[in-house]
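Of the protein chains in this complex, all but one are displayed in their positions.
What follows is chain A.
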Amino acid sequence: MSDLAHVMPGPSPQIILKQVVKNFGATRVIDHLDLSIPAGQKVALIGPSGSGKSTVLRLIKGLEAYQNGSIEVAGAPVPAKAGGWHWPGVKKPPVVHRVGMVFQQFNLFPHLTVQQNVTEAPLQVLKLSREEALERAHQYLGLVGLNHKADAYPAQLSGGQQQRVAIARALAMRPQVMLFDEVTSALDPELVGEVLAVIRAIAHEQQMTMLLVTHEMKFAQDIADRVLFMEAGRIVADGSPNQVLVDPDNERTRRFLNLVEQR
């Protein structure tokens, strides 16, 4: 077993959404969504703009409040009221670091070096020692092929390199679930490949559960065990890449795929 495979897949589903409703003001964005993802599964989430893909990821990460239903990740409930304010000194509910997330816009910390970007959360959140944190940085920067940029600042990197650092930064927390939200959409076309290659490698090497929002259909077909098609806050198609992408029996999915292909 490689030392990267730190999480054993469990028998029960790792992500469970039950009848989840999310409104932004008067707009219903997620509409009684049910979803269950077993540990280790690689799931691609596709669908038209505004259908709620990012919102599903943000709900799973606990970044959004929701109005109905329940969400559970790795056996722990994700509270319906996101974040919240605490008096200083008041004990917060124990945070369990199960979910990592990578954003379209990288969101690296610009005032920190590449290495510090990766060590910051292990040091501050997991309270690892300096040596342990540096070891992790070395391990995951190595995985994304950027150990030689450890001392650079984000502004000195290409978009593709920045996104790879963001992936290393998320992995350094050793999450059981990784969420990728259109992580190649902000990149110049020639830089997309290197980022997809890294994600592909992680998908093959690690027993981590992965949920990816992507417009790269070929890529989804390659790495995903399962494809979900979302529309207007609901999952309207759910199956193997072949069922959903190659031979969709759903008319709307077919139309969407035709549109994507024409771009």
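The definition used in the following text is that contacts are C-beta pairs under 8 Å (C-beta built on N, C-alpha and C of every residue); 3 or more make two chains touch, one makes a residue touch a chain; residues count from 1.
One rule holds in what follows: contacts and distances are computed from a predicted model.
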| item | value |
| --- | --- |
| Undisplayed chain, where the name is taken from the UniProt record, one of "Acetolactate synthase", "Amino acid ABC transporter membrane protein 2, PAAT family", "Anti-sigma regulatory factor (Ser/Thr protein kinase)" or "Succinate dehydrogenase / fumarate reductase cytochrome b subunit" | "Amino acid ABC transporter membrane protein 2, PAAT family" |
| Touching residue (missing chain; options A:Val114, A:Met173 or A:Val244) | A:Met173 |
| Residue in contact with the excluded chain [from A:Ser36, A:Gln124, A:Ser185 or A:Asn242] | A:Gln124 |
| Contact with the hidden chain (one of A:Lys61, A:Arg136, A:Arg164 or A:Arg226) | A:Lys61 |
| Residue in contact with the excluded chain [from A:Asn68, A:Gln105, A:Gln207 or A:Gln221] | A:Gln105 |
| Contact footprint on chain A, counting only the chain that is left out | 61, 63, 83-86, 88, 92, 95, 97, 100-101, 103, 105, 107-111, 120-121, 124-125, 153, 166, 169-170, 173 |
